[in-house]
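For this view, one protein chain was removed and the others were kept in their places.
Letters are used for the chains, namely A, B and C, taken in the order the chains are written, and counting of residues starts over at 1 for each.
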Amino acid sequence: MSHNTFGHLFRVTTWGESHGPAIGCVVDGCPPLIPLTEADLQPWLDRRKPGGSRFVTQRQESDTAQILSGVFDDGEGPVTTGTPVSIIIHNEDARSKDYGEIARAFRPGHADFTYQSKYGVRDHRGGGRSSARETAVRVAAGAVARKVLGDGVRIRAGVVQLGPHRIAPEDVDFDAVYDNALFAASSAVVPAWEEYLDGVRKAGSSIGAVVALEVTGVPAGWGAPIYGKLDAELAAAMMSINAVKGVEIGAGFEAAELSGEENADEMRLGDDGRPVFLSNKAGGVLGGISTGQPVTARIAFKPTSSILTPRQTITRDGAETDLRTKGRHDPCVALRGVPVVEAMAACVLADAMLRHRAQVG
Amino acid sequence: MSHNTFGHLFRVTTWGESHGPAIGCVVDGCPPLIPLTEADLQPWLDRRKPGGSRFVTQRQESDTAQILSGVFDDGEGPVTTGTPVSIIIHNEDARSKDYGEIARAFRPGHADFTYQSKYGVRDHRGGGRSSARETAVRVAAGAVARKVLGDGVRIRAGVVQLGPHRIAPEDVDFDAVYDNALFAASSAVVPAWEEYLDGVRKAGSSIGAVVALEVTGVPAGWGAPIYGKLDAELAAAMMSINAVKGVEIGAGFEAAELSGEENADEMRLGDDGRPVFLSNKAGGVLGGISTGQPVTARIAFKPTSSILTPRQTITRDGAETDLRTKGRHDPCVALRGVPVVEAMAACVLADAMLRHRAQVG
Amino acid sequence: MSHNTFGHLFRVTTWGESHGPAIGCVVDGCPPLIPLTEADLQPWLDRRKPGGSRFVTQRQESDTAQILSGVFDDGEGPVTTGTPVSIIIHNEDARSKDYGEIARAFRPGHADFTYQSKYGVRDHRGGGRSSARETAVRVAAGAVARKVLGDGVRIRAGVVQLGPHRIAPEDVDFDAVYDNALFAASSAVVPAWEEYLDGVRKAGSSIGAVVALEVTGVPAGWGAPIYGKLDAELAAAMMSINAVKGVEIGAGFEAAELSGEENADEMRLGDDGRPVFLSNKAGGVLGGISTGQPVTARIAFKPTSSILTPRQTITRDGAETDLRTKGRHDPCVALRGVPVVEAMAACVLADAMLRHRAQVG
Partner (left out) sequence: MSHNTFGHLFRVTTWGESHGPAIGCVVDGCPPLIPLTEADLQPWLDRRKPGGSRFVTQRQESDTAQILSGVFDDGEGPVTTGTPVSIIIHNEDARSKDYGEIARAFRPGHADFTYQSKYGVRDHRGGGRSSARETAVRVAAGAVARKVLGDGVRIRAGVVQLGPHRIAPEDVDFDAVYDNALFAASSAVVPAWEEYLDGVRKAGSSIGAVVALEVTGVPAGWGAPIYGKLDAELAAAMMSINAVKGVEIGAGFEAAELSGEENADEMRLGDDGRPVFLSNKAGGVLGGISTGQPVTARIAFKPTSSILTPRQTITRDGAETDLRTKGRHDPCVALRGVPVVEAMAACVLADAMLRHRAQVG
């Protein structure tokens, strides 16, 4: 996990800025002989891509991923060769508008000030490297990771809280997520949520949200002690997504209010003689290692920082000003964060699978 | 961040089991010429060490840290030499009791089942590698990290929620933490909390808690884009601590309910012409890079899994049984987690400081 | 140093196959504010590019490098921003010929057999990932590294032995290298060497060579103990170049015949009061750390494995056959290895510079 590289054995290095010619990633460490074409990537990219509804940015990008290396068709269709898979997505709608104001002033809540403070320079066009546009290539990498994991591991996420509106845990239905424009994990809430988010959007405002993640099919034993903990890797992966401010595994913060009796996931033997847990407060991870139960997490997204209401800020030349961020934005950045959460989970798990295989065989 | 190594440039590798002869760590990458003796480590270890009050395990350990390498006294007192600092703590009170039952049965909520599933073997004595005893050496490493950071960076943590009892944000006082046996960040709550935790303790039960962290003195610019984000590293560090199930940076999950207007930390110029933020919803990190404001986080600890009430579980031989975890335990593992949270924050920040210096000079 | 990534802080990840659409690299960890355009890369690429003389492969590639990210022009010319620099070189002359024979048979001396053994699949077109074509992007990365190092560090290499023909150490002149088609470190040998290599070429044969490297301007103190040794990193970097079979630092294998008296580089004080070494048997590195003297190394290249004489081999289907490698080849692969040796040295040193700055400031 270096600056722009994620993972130990299944390693993803991403590059590119919002308004540069392209963004992309290099996926190294991928096992060989896995069938892989661009058609495997596109459905996941389509879920994240902008312009799909009024609730996401109107930037027009086809987000067409091209594979430049690491696959070879020796007569039976393209498969991975074990060498790096380089993926590129060309930026198509990087408007050449006047960035004068944003070039000078730091947008509150954005990374403008910190990039400038750190590097003494920043690509201010559309947020440059700090733009959520970078997450498109994570989704492409996640699609490769899913192929590595195989169909037995099922990774699903969805919005379970939009601002003050929550879906009760017992009502969460991940099957609903990609059938509504809000990525909501329940079809029942969609009408009310759409009305709510329309109000936010029309006010030029934005709102935060919580995304829930559930991964089934992870066998017991993935992860490792101490600093290789599966939940620590998941936490880092989620926190690396733009706008994420909190991560919970299993019961999360609720566990702070539980007694030891309530929190212990008791065990019995199933009819097949295999271990069965009677609850899943642990979120599928104990001691940093998977239990075989579903891996569950919740991820808090802050509201989009770009809003139409003027906010007080300063310029890089040391003057005070008020800034109103015009342009195309997501009223709730968490919506398109759903496929990104899934993708990062896929990358973490593919990496954990390879690491486990390395040590234990 | 490999299995038992944490950090990129300030690298801590830990080893040891709860009931082995010793535990220890190797701190590599430490800058040279930093005055360092065992006396610099001990005060922090003393804060975490067991046996100090009725609210923590009665295991008797002096937790005396010995430095075996990496420091040299060339006439003006011992200083780091730039080579690895090896630190060892001998286990003194590893009781040679009968572990028969625990050796066979998996304690619910513990890592027994997952270690056995992964490795096919586990050191069951006191939890082996998964014991919180390992965190003692993190505290020692954190003490070295504090020396690297210098006095300008102040790292403080404290319990702000004990089960259902919370300290209001405006009442949090980190100065109170080490003056009470509960590591509570407010002296006002201590009598009531002591009574509450006595009840938990006497019932042979346990309870979860939330620890708050605040770091002041971090300059703007530490951290890095994408996967080197300061908050992602902090999240992984905290989630690597035993019993932690959730991490928030700044407003955390509360941010999910905020509008963009509420969440944006506006900026003005201070009297000295330097940037001033009017709020700190970001928790001192934007785009993965420090803003210069205090770095704030909240960490959720689950209740200690070892409780006196029998719980349903299974044995490694595939039989069902009920297990009651006798022995010495912390009724609230988060209490002694406070110095560990501080130590991990110190390690993350020392690493970030060195990485920043490497790239930007 | 992962499979396709080189370096710790100045990190280069390369991707691409000989006959795929493109090759490229991602350079991460580059300091910000370094002026960088494609014009900084091209001269170095031009030195390595094929088709320049009858002594190198006749494959026609312009080797035009395009920078896709990580630089930004804020009015004073493009500079690095501290984010990943993605570089792409499109393959232009990847002939779509019949690879039938090579697809089936393993070329002796090539990586065909080992890739197939490891991965169960290989991109046989032009050697795929194992082709020396990959080294073009190393040269591009090396050009970035040179900018990081600045003009004070001068990196030069040249051929000092061509088959049985050697340039005496006292005659080595690195200024001559890029003035002759043989990359020879002496203009005096060129006529005889050209005649010799013409003979090799016309016979459809190939020959090995030795490349010498000299880096001046490296200050004392770069590198680190034990596994971060500057010479160990250099050795790995050189051995990672296609066809390299040996690496010497300083006196190298000659040191095995020296006495302690002969080998010790004695020291005196120069007129300016600074340390002066009276010899440089160490090659500028002692204990893994630079001495301030020139860093010197010698690198042995085996002959190109592709030759016109039929060689005995087997097919992947388990049959014996004789194989004659037709097509475009370098009669001495070491020639175009010279810019690659320089590039790898530049990457190692830029990384060492950043690592030193991180630890020591």
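What we mean here is this: a contact is a pair of C-beta atoms (placed from the backbone, for glycine too) under 8 Å apart; a residue touches a chain by one contact, two chains touch by 3 or more.
All figures in this text were calculated on a predicted structure; none of them were measured in a lab.
Novice: Using the whole complex, pick out the displayed chains that touch the missing one.
Specialist: Contacts of the omitted chain with visible chains: A, B, C.
Novice: Consider the whole complex, including the chain that is not shown, and state which of C:18, C:86 or C:161 touches that chain.
Specialist: C:161
Novice: For the chain not shown, which residue from C:177, C:210 or C:295 touches it across the whole complex?
Specialist: Only one listed residue reaches the unshown chain, and that is C:210.
Novice: Identify the residue among C:249, C:295 or C:338 that touches the chain left out of the display.
Specialist: Checking the options C:249, C:295 or C:338, the one contacting the hidden chain is C:249.
Novice: In the complete complex, the non-displayed chain touches which residues of chain C?
Specialist: So the residues of chain C touching the missing chain come out as 1-6, 8, 14, 106, 108-111, 113-115, 117-120, 129-130, 134, 161, 163-164, 200, 205-210, 220-229, 231-240, 242, 245-253, 255-269, 273, 275, 278, 281-283, 285-292, 298, 300-307, 309, 311-314, 318-320, 334, 356, 360.
Novice: In the complete complex, the non-displayed chain touches which residues of chain B?
Specialist: Contacting residues on chain B, toward the hidden partner: 2-5, 11, 13-17, 20-24, 26, 28-29, 32-33, 68-70, 72, 74, 79, 81-86, 88, 103, 115, 118-123, 128-129.
Novice: For review purposes, identify every residue of chain A that touches the missing chain, sorted by number.
Specialist: 9, 29-32, 82-83, 225, 354-355, 357-361
Assume only the chains that are shown with their structure count from here on.
Novice: For chain A versus chain C, what separation do you get between their C-alpha means, in angstrom?
Specialist: 38
Novice: Hey, how far is the Cα centre of chain B from the one of chain C, in Å?
Specialist: 45
Novice: Round to the nearest whole Å and give the separation of the Cα centres of chain A and chain B.
Specialist: 26
Novice: Show the residues in chain A shared as contacts by 2 or more other chains, in ascending order.
Specialist: In chain A, the residues touching two or more other chains are 2-5, 14, 115, 118-120, 129.
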